[in-house]
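The complex is shown incomplete by one protein chain, all other protein chains being positioned as in the whole.
Chain lettering (A, B and C) follows the sequence in which the chains are written, and residue indices restart at 1 in each chain.
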Amino acid sequence: MDAPVPVRAPLSLHVPEPPQRPGSEIDFSTLAVPPAGTARRPDTDCPAADMTDLAYDLVRVLDDQGHAVGPWDPVLGPDTLVRGLRAMMTVRAYDERMQRAQRQGKTSFYMKCTGEEAIAVAQGMAVDRSDMLFPTYRQQGLLIARDWPLVDMMCQVFSNAGDRLKGRQMPVFYSSREAGFFSISGNLGTQYSQAVGWAMASAIKGDSRIAAAWIGEGATAEGDFHHALTFASVYRAPVILNLVNNHWAISSFHGIAGGERTTFAARGLGYGIPSLRVDGNDFLAVFAATRWAAERARANLGPTLIELFTYRAAAHSTSDDPAKYRPENAGAHWPLGDPIDRLRQHLIALGIWSEARQEELAREVAEAVQVAGKEAESLGTLDKGPFQSARTMFEDVYKTMPWHLERQRRQAGV
Amino acid sequence: MDAPVPVRAPLSLHVPEPPQRPGSEIDFSTLAVPPAGTARRPDTDCPAADMTDLAYDLVRVLDDQGHAVGPWDPVLGPDTLVRGLRAMMTVRAYDERMQRAQRQGKTSFYMKCTGEEAIAVAQGMAVDRSDMLFPTYRQQGLLIARDWPLVDMMCQVFSNAGDRLKGRQMPVFYSSREAGFFSISGNLGTQYSQAVGWAMASAIKGDSRIAAAWIGEGATAEGDFHHALTFASVYRAPVILNLVNNHWAISSFHGIAGGERTTFAARGLGYGIPSLRVDGNDFLAVFAATRWAAERARANLGPTLIELFTYRAAAHSTSDDPAKYRPENAGAHWPLGDPIDRLRQHLIALGIWSEARQEELAREVAEAVQVAGKEAESLGTLDKGPFQSARTMFEDVYKTMPWHLERQRRQAGV
Amino acid sequence: MTMVQALNAAMDVMLTRSGDVVVLGEDVGYFGGVFRCTDGLQRKHGRDRVFDTPITEAGIMGIAVGMAAYGLRPVAEMQFADYIYPACDQLISEAARLRYRSGGEFTAPVTVRAPYGGGIFGGQTHSQSPEAIFTHVAGLKTVIPSTPYDAKGLLISAIEDDDPVMFFEPKRLYNGPFEGYHDRPVVPWAKHPASEVPDGHYAIPLGKAATVRSGTAVTILAYGTMVHVALAAARDAQVDAEILDLRTLVPVDIEAIEASVRKTGRCVIVHEATRTGGFGAELSALVQEHCFHHLEAPIERVTGWDTPYPHAFEWEYFPGPARIAEALRRVMEE
Partner (left out) sequence: MTMVQALNAAMDVMLTRSGDVVVLGEDVGYFGGVFRCTDGLQRKHGRDRVFDTPITEAGIMGIAVGMAAYGLRPVAEMQFADYIYPACDQLISEAARLRYRSGGEFTAPVTVRAPYGGGIFGGQTHSQSPEAIFTHVAGLKTVIPSTPYDAKGLLISAIEDDDPVMFFEPKRLYNGPFEGYHDRPVVPWAKHPASEVPDGHYAIPLGKAATVRSGTAVTILAYGTMVHVALAAARDAQVDAEILDLRTLVPVDIEAIEASVRKTGRCVIVHEATRTGGFGAELSALVQEHCFHHLEAPIERVTGWDTPYPHAFEWEYFPGPARIAEALRRVMEE
C-alpha cells in the first residue's frame, strides 16, 4: 500500500475433479495404503495433541492373508467373529431383497450400504446395547447387530400396516427407541450435534450411557458437523463421532467435500479432539477403534472422531445411476477389499471356518431374510397396502391434537 | 456386548471456567509466550502439512526492548511505521470520542477496539487498497488505515443526515463500497463465507484482487466459519481468513468457544489450510503475517488462516460491564502489551522517534478527531437529528419499490 | 416484579422442581444473560444445569434437541430473536417433526426463549419479530406474554409442555409496560397490576387468550408489546374496543376470537412484525372464515412496514397508538 499499486497476475479458480470419470479405467494405485498392524495404539487417555499422526495414518488389523496383526487387534472370540460375519451377511442379503422389492414397485425408494457393512455391524457390537446411536441412512447394520427384527425394518420400508412409524417416513428412515437407534432425519447432518446433546445430557444426569453418531464425508460440510465438534470439545461430551468416508456423496467425490488435501479425520484435530483414521472394510480395526473411543468416553475423557475409510460400492440409492459420473463397477476395485470376504478369510485363517460352513451360513441368512420378507409383505406394501389408518396422519404432530388439526382431520373425513 | 452388560461409572459434564472471576487478581502467568523472533517463516508455497507447528507457535517480531527480530520482520520504512502509529492512535482517539458521544446520548451504542488497534491497522496496510475487506464491528481501523474520512464514519454512528446508510444501521455497522469495506452484519459470522464467495468470484473472473475476512474467536462457533474454511479449502480461494482471538465474547471466555485445549489457528489445519498464530499486539508481526498470506493468495496458492492473539481490553460495547464477569482492569495486565506503546517504543529504539514527536502526533490526532467530530455533529446526532428523510425507510428494500411498499409509504405519510 | 424477574422466577421454579430442566445459551451462565433473565440461576443450580454455550444458535438447538431426546427439558435462550435463523433447520426439520417422524417414540420438549421486537434502538438485527416463520411450522407452538404475571405462568407451561415451544419475550416490556409513546417517561412495572407475581409454581394454559379490555365496538387482536399499545390506542381514540391478548399464537384461541368478533362485527389486528405474511394474515384469514357473516367492515391490519427495522426511524416504523387509532376510526366509519 505504501508503493504504487503493483500489477498483479490474474487469479484462477481450482475446482477439484476425481481422477477418473466414466469411460476411463478405475485406478486406485495412487491411494496410500499402509500395511496392516503398523499404526500405533496410544493409551485411551492420550491427549489429542500427542496422537495427531493417527489422523493421517490408517488403523488396519487384518492383513492380506487374513491374519490379525498389530496393537489394534481386539482379540475377539470365535462366537463374536461369527456373529459379526452373520450380521454383515444379513445386512447384505437384506439390502438385496429390499432393493428388489423397490424394483418390483413394493416401495418407493431404497438405499444399500454395500461394501460398508463392517462399519455399522462392528460398531454396533463394540458399544453397549444401552448406548444411544444417531445413525445416517447407511447404518442399517446397527439394527441388525442389535438383533432388531428384520420384519420391523421391512415394515418401515413398505410403510405398511405394521410400520411403527405409521407410514410417515420414506423408506430406510428407521427409528427405534427400544433399539437405542435414533430417528433418522432426511436432513443431512442434524443428528451429529443432537448426539452430542444427548451425550451431554447423559453426563449431566450422571448416567453411564454414551452416544455415538455417524455422518457421511459429504455431509461433514454442513454446519451441524462443526457444531457437534465444537460442543463435544468444549464440554468433553461422552460421544463417539463417526465419519464414514465412502468417497462419494451422490455424484460428487470426496474432493468436493474437502478431502483433496487432507484427511477427514484431521478435521477433529482442529478442535483438540483425538482423531483416528480406520480401514472401514476391516471388521477388527473398526471394532477395536470403536472400543477405544468408547473407553475414552466412559472415562470422562471426552469425544473421539473416527474416520471410517471405505468405498460406496453400490449406487447412492435406487434413484441414482453411478455410471453417469464414475467408471462402472468402481467398488470392485477398492484396494481395501470387501468387509465380508475379509472377515470370512480371517475366520478361515484362524482355522475355525470353512467354505462349507460359509455356504451354510449364507443359506441360513437367505432363509431368514426370506421368511422375514414374506411376513412383512403380508402386512402390506406401498403399492397395495394395507396401511395404518389415514387418521394417524394427524396424530403426533403434537402430543394432544389441537383444534385446528382436529378440524382438518374431520374435513379429511378420517 | 458379548459379555453381560458391565457396570459403568457415572459420567459428568465438564464446563470450562476462566481462571479468574471478579474479586480475584488477574493472573496471566500460565500463558505461554514464546520470545519474539523464534517462530520460523516458511516460504509462501509451503504445503499446509509442513507447517502445522505454526498453528501452535506465536509469530512475534517486536521484543521487549522494541527491537524487530527474527525471520518475520517485514522491514518497513519509517514512513510506513509512523503511518501505522498515527492510524492506531487515531483509532483510539476516535473510539474515545465516540464512546463519549454515546454517553452523552448523541447515539444509542458504541463498540471500542482498545488493545486490538494493531490488527485492523496493520492488516489494512498490508493488503492492496483494491482488495476487498469483510470485517466485524471491531475493525474500524481498516477504514482509518485506508484514510476513509472520519466524518463519514461518525455520521454513520450518529445516524444523521450525512449517513450514507440513511440511518438504517446501528452505530459502527459501517459499509463503504468505495473503501472496499463490506457492509458489517449484525449477525455474527455471515461475512466469513461471503468473503470466500467474493474471492472465488474474483478468481472466476481472472481478476487479481483478493479478499480478507475477520471473525472473533467467539463467533468461530457459527456454521459460517466452517463453511468458509470448507469452501476456501476446496476451491483454493484467494482469501485471508483472520480470526481475532481477544479472549472474550461478551461475558464468555475463549474456553467456551473451544479454546481450552487447543489454539484457534489449529482449526485451519483440519481443512488443510496453512494456519498462523500471531501476536496481535505486535504491529510488525501482524503486518508480516498478512503480507505472507496475501502473497499466497495472489499466487493462487489459496487461503491462509491467521489467528490474531490479543486481548479485549475494554468492555464488549457500551451496553456491557466486564466487571460483572472478569477481574477489573484485566486488559492492563495483558502480557503482550499495548500495540500503540510497542510500536512507539520500536520507533524510539530505531532512533527515528522521540517522546516529543509522540506528543505532537497525539495532539495532531486529537485535533483531527475533534474537527471531524464537530463537523459530523453539525450534520446531526441521534437524539436531536437532523436525519435523512423518513421516506428513505422504504427505499432500497428492493431496487424498485413494489406496489405494497409504495402503498405503505403513502400510509406512513412520508 | 418486572418481566425479567418473572421469567427468572419461572426458570428458577422449574429448575428447582425438576432435575431434568437445564438452561443454556450465550452468556446465560455466570453473567446471567444480556437482559439478566437468568441472573443468579447458575450460582443456585450449578454449572451443569445453567451454562454458557458457544456462539452458534444452530448448535444450541441441535444440542437442545439431543438433550430433549434423552429426556431433559432444555430451556434454550437465543440472545435475540434476530439471531434465530441459523437454528431454523434444527427447529423446523428436527424439533418440530421428531415426534411425528418417530411415530411418537422420540420427542423434543425444548423451550426456546428469545427477546423479540423493537423500541430499544436496536436497528435491524436487535428488533425483529420473526414469529410468523414459526407459526407456519406444524409441530411448534408459539407463545408471547405481555405481562410479568403471564410471563411466569406461560413460561412454566411452556417448559412443562411436551412439545417444542417458541417463547418470544417482548424486550420492550422487560422492565416496564409500554404504550407506544416513546417520548413519554418510562412507567415501571411496579405500578401495573399484572406485576404482582405469586411465588412458586403456577401455570397459565397454552392456547388461551385473555380479554384485557371488554368492549362492543370492535375487536382488537394483539400480543406482546402491542397489547399495551392497543390499550392506549383504544383509550385515546375513545373507541369501545374489546382487546384480546392472544398469548399463544399456535394453537390460537379461536373460540375467544370468534366470540368477540361475532359480538363486535369489526376487527383490527396489530403486530410489530412486517406485514406481508405476518401472523396477522393468518388471523385475518381465520376471522374471515369463522365470522364472515358477522363482519361489518373490512378487517384491518396495523403492522410494522415491509422493511427491515431502521435504527433512526424506529418510531416511524413502530405501529404506534396513532396508527392503531386511525385504523379503529376507519373500521368504525363503515
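Methods note: a contact is a pair of C-beta atoms (placed from the backbone, for glycine too) under 8 Å apart; a residue touches a chain by one contact, two chains touch by 3 or more.
Small disclaimer: the values here were computed from a predicted structure and weren't measured.
Novice: Hey, which of A:A221, A:L284 or A:L347 is the one touching the hidden chain?
Specialist: That would be A:A221, which touches the missing chain.
Novice: Just one of A:I250, A:L301 or A:A349 touches the chain that is missing; which is it?
Specialist: A:I250
Novice: Sort through B:N160, B:T230, B:T290 or B:Q345 and give me the one touching the missing partner chain.
Specialist: Of the candidates B:N160, B:T230, B:T290 or B:Q345, B:T230 is in touch with the missing chain.
Novice: Out of C:F51, C:Y100 or C:Y149, which residue would touch the omitted chain in the full complex?
Specialist: C:Y100
Novice: Which one, B:Q20, B:T38, B:S175 or B:Q358, makes contact with the chain that was left out?
Specialist: B:S175
Novice: Give the residue, chosen from C:V250, C:V270 or C:A325, that touches the chain omitted from the document.
Specialist: Only one listed residue reaches the unshown chain, and that is C:V250.
Novice: For the chain that got dropped from the picture, name the residues of subunit C it touches.
Specialist: 58, 82, 85-86, 88-89, 92-93, 97, 100-101, 124-125, 132-133, 135-139, 250, 273-274, 276-282, 284-285, 288-289, 292, 295, 297-301, 306-308
Novice: Over the whole complex, note the residues of subunit A touching the chain we left out.
Specialist: 12-13, 15, 17, 21, 108-109, 159-160, 163, 166-171, 173, 185-189, 218-219, 221-223, 249-252, 256-258, 319, 324-325, 382, 387-388, 390, 393-394, 397, 404-405, 408, 412, 414
Novice: With the missing chain put back, which residues of subunit B would touch it? List them for me.
Specialist: Against the missing chain, subunit B presents residues 132, 134, 163-166, 168-169, 173, 175-177, 182-183, 185-187, 190, 192-205, 211, 223-224, 226-228, 230-231, 234, 395-399, 402-404.
Everything that follows uses one rule, which is that only the chains that are shown with their structure count from here on.
Novice: Starting from the mean Cα coordinates of subunit B and subunit C, work out the distance between those two points in Å.
Specialist: 35
Novice: Mind checking the centre-to-centre distance between subunit A and subunit B? Centres are C-alpha means, answer in whole Å.
Specialist: 40
Novice: Please set out, as single numbers or ranges, the residues of subunit B touching at least two other chains.
Specialist: As it turns out, subunit B has residues touching two or more other chains at 12-13, 15, 221-223, 256-258.
Novice: Would you mind listing the residues of subunit C that make contact with two or more other chains?
Specialist: If we look for residues of subunit C contacting two or more partner chains, we find 48, 53-54, 56, 58-59, 86.
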